[in-house]
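For this depiction, one protein chain was excluded, whereas all remaining protein chains were kept in their positions.
Up next, chain A:
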Amino acid sequence: MDDLDRRLINRLQHGLPLVREPWRQVAQELHSHPSEVLDRLHDLLEDGVLTRFGPMFDVERLGGAFTLAALAVPDARFDAVAEQLNALPQVAHNYRREHRWNMWFVLACGTEAELAATLSRIETLTGLAVLNLPKEQTYHVGLYFPV
């Protein structure tokens, strides 16, 4: 990664300008050329430094029902319960975290009814009480990792 790569990563995390010739504008800002910028972006994606380039949707604005929830899983059952949860298509993310509530997952459902059904399904499947923490207010969402 050289200086142009770094500046391009930082610039493109803020978003492509929604203008007729977006690559020309980005290239001008970076004192480069549109073809060079596209080549660099291609390589950064190929190389895995960037995981995706494109519109970042707030899918919650487009419909659906979501929540963050947690389970306190006894250590002996941890892997088995992880498998039970991960098999559910509604489980979008699942992380182990170091806490009494040690399994944290995001549920993404089509409707509120499906979300409620999935929560009780998880309690039935695992025999554990779910800590359900749906968001009430968003103060900030924006990953920015300067390099």
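We take it that a residue touches a chain if its C-beta (ideal position, glycine included) is under 8 Å from a C-beta of that chain, and two chains touch if they have at least 3 such contacts; residues count from 1.
Everything that follows uses one rule, which is that contacts and distances are computed from a predicted model.
Missing chain, UniProt protein name, picked from "Sugar ABC transporter permease", "siroheme decarboxylase", "Phosphate-specific transport system accessory protein PhoU" or "Cysteine desulfurase": "siroheme decarboxylase". Even with one chain removed from view, chain A keeps its contact list with that chain: residues 9, 12-16, 18-23, 34-35, 38, 41-42, 44-45, 48-64, 66, 68, 82, 85-86, 89-99, 101, 103-106, 108-111, 114, 131-145, 147.
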